[in-house]
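Here the complex is missing one protein chain, while the rest keep their positions.
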Amino acid sequence: MRKLTDVGVAIVAGCCALISVGLLVGLVAVIAARGAPALSWSFFTGQIRLVGAAGGIFWNLVGTLILLVTACAACTPLAVGIALLERVWLTGERRRSWLRTALYAMNGLPSVLFGLFGFILFVQWLGWGKSWLAGGLVLALSMLPTVTLALIERLRAIPARYVEAAAAAGLNRAQIVWAVLLPQARGGLITGTLLGLARAAGETAPIMFTATIFAGATFPTAIRDSPVLSLPYHIFILAQDSFDPAVGTRLWGAALVLLGLVFSLSLLALPGRLKQHEEAHG
Amino acid sequence: MTRALSWFLSLLALGALGLMLGIFTWQSGPVWQAEGIGYLTGGRWFFRQHQFGALPMIYGSVVVSLVALFLAAPIGLGAAVFTAEYLPPRARMPVKTLIELLAGIPSVVYGLLGILLLRDWVYERFARFDPLSGDTLLTAGVLLAVMILPTIVTLGDDALRAVPAAQRRAARALGLLRAESILHVVLPQARRGLGAALLLATGRALGETVAVFLVVGRQDNNLPSPWYSLRPLLESGQMLTTKLGGAETHIAWSDPVHWAAIVGLGLILLALTGALALFGAAFGRRSDA
Partner (left out) sequence: MRSSIWLLALFAAPLLAGAETLRINGSTTVNLPVAEAAEILRAEQKLDIQVDTQGGSAGGISMLGDGLVQIGMASKHVSDDDRAKYPAVRFHKIQIGEDAVALIVSRDVWEGGVKAVTRQQMKDIYEGRITNWEALGGKPQRIAFFNKEPGRGTWEVFVHWLYGNAKAAPQVNFPEVGGNEETRNKVASTRGALSQLSASWADGQKVFALGLKLDAGTVIEPTNANIATRKYPLSRPLFLLTRGEPEGIAKIFVDFILGERGQELVRKHGYLRLKDLK
């Protein structure tokens, strides 16, 4: 009887794992199968034509890239600032805990809320209209908790003796930050940023209120009224509003490219995470 | 200097968060004035007549998330048990990486898959209940279940691994078989972490916008009668997020009460997801024994 339970649990757990992995791998396979025929050199370098029925997604990729670079540039200093505050400057565990709680809460907020916030603040109040900068800032906000928490983890993992050695050598706290903490935490920052970017790349809701349109935008030349195209929004609109069956394959091709982008960003973060894992459990 | 910089940047970031909260609260003022508590409990949303009751959308969001949790939790936890307890150490990293990758599939892609694969399946399977179409709350729930599945597996795996290996060794030393050690030693100890994992996954489900937008039907005022009826699951419905992502947000700006009602939905969503995230974090952390 006991043996039966033992085998039973193993089988059930194994089946669950199989279902989970199989389901998700299967979905990726469907996207790949339907989207692969659309991939070609001209798909990546051409622009949208005929409302998506022809042409390529070049400017959508450029737009997504612009948004991600902006988000990264805006998010990094903020994340470093908060992480340092939590690890170095704040005194008292209660305050640190409070800060971490705020971050956890922010981490759970859906991205559509940031989009709504950006719409009110940037598009309407500041009068920017649709702007790539608004989109980048909104994405930075939604990425912030992910990156900050990853960075705090990394800072925590720095062996205390490094800090002690530096202190013994006469460095004050600020100097320790620049000489020891930041260089050591660089890997964690990169990893956290890549993970945050992977998530941000696929987001539609925050940018559809603030930064993106469906057709016509190329490279923005100002801040106000300078929208960009983007991959996720392109897919979202075409899923509802294409007019030509020819759109079908291209739509899946765009989805495949987006998937590829997100996976690449996640995989780039992998070596960093493996190293961290090793250091923690090695 | 460094210290001042850190403080400045932190206050900037947290200030943005506070500003968001403030703006949402302030801008939704008119609808609280107009409807009072009826905003939350009212079952009718007719924006042209300035009647704003958010209950059907709260119901939609909650019921869809519960369906997703109900479907994904058993499978996800089972998979987590497998990866944490049965996988040999060398296979763990690749499998875990794979699952985390899959957790990153963008929601708009899920939405595409939902339109393509899921709608018709739900429509045909449940045909004898005569649903209106394939766009139902149930469809959204099933789609969300697939979306939160990798999250539950990953977080569940973390929670189980947090139980020290010494516990498992002690169990074996006492003669327990592996399944018994899992069921009677590891799982009870990981209870908190697993609970946190589920809470966080639910939070993610509640906040999902784009994927469900495409398959939920976007029909207002779909409330069950009597209250325990499951009928609305097979009808098209509306969630907090799908209303926010829909057409009304684009046309409401010039009407103060309508706009307040829309922002109010954002506020409700913020409260719900924020609370879930906080509970999840609190729950999880207490298990760091």
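Which chain is which? They are A and B, in the order written, and residues in each are numbered from 1.
Criterion: contacts are C-beta pairs under 8 Å (C-beta built on N, C-alpha and C of every residue); 3 or more make two chains touch, one makes a residue touch a chain.
Since we're looking at a predicted model, the values are computed, not measured.
Trainee: Pick out which of B:E85, B:E100, B:D157 or B:D220 touches the chain that's been left out of the picture.
Mentor: B:D220
Trainee: Which is it among B:L230, B:I251 or B:A271 that touches the chain not included here?
Mentor: Of these options, the touching residue for the absent chain is B:I251.
Trainee: Quick one: which of A:A134, A:I237 or A:L259 touches the chain that's been left out?
Mentor: Final answer for the missing-chain contact: A:I237.
Trainee: Considering the whole complex rather than only what is displayed, give the residues of subunit A touching the chain that is not shown.
Mentor: Those residues of subunit A that touch the unshown chain are 49-51, 62, 129-130, 213-219, 221, 225, 227, 237, 240-243.
Trainee: Going by the touch rule given at the top, which residues of subunit B touch the chain that is not shown?
Mentor: On the subunit B side, contact with the omitted chain comes from 46-49, 51, 115, 119-120, 123, 130, 132-135, 217-222, 236, 246-248, 250-251, 253-254.
Here, only the chains that are shown with their structure count from here on.
Trainee: Distance from the CA centroid of subunit A to that of subunit B, rounded to the nearest Å?
Mentor: 18
Trainee: Which positions of subunit A touch subunit B when the two form their complex?
Mentor: For this pair, the touching residues of subunit A are 2-3, 5-10, 12-17, 19-21, 23-25, 27-28, 30-31, 77-78, 80-82, 84-85, 88-89, 99-102, 104-114, 116-117, 119-121, 124, 141, 144, 173-174, 177-178, 198-199, 201-205, 208-209, 232, 235-236, 239-240, 251-252, 255, 258-259, 262-263, 266-267, 270, 274, 277.
Trainee: Which of the residues in subunit B come into contact with subunit A in the complex?
Mentor: 1-3, 5-10, 12-14, 16-17, 19-20, 23-24, 27, 74-79, 81-83, 85-86, 93, 95, 97-102, 104-109, 111-113, 115-117, 146, 149-150, 153, 177-180, 182-183, 200, 203-204, 206-210, 214, 241, 244-245, 249, 253, 263, 266, 269-270, 273-274, 276-278, 280-281
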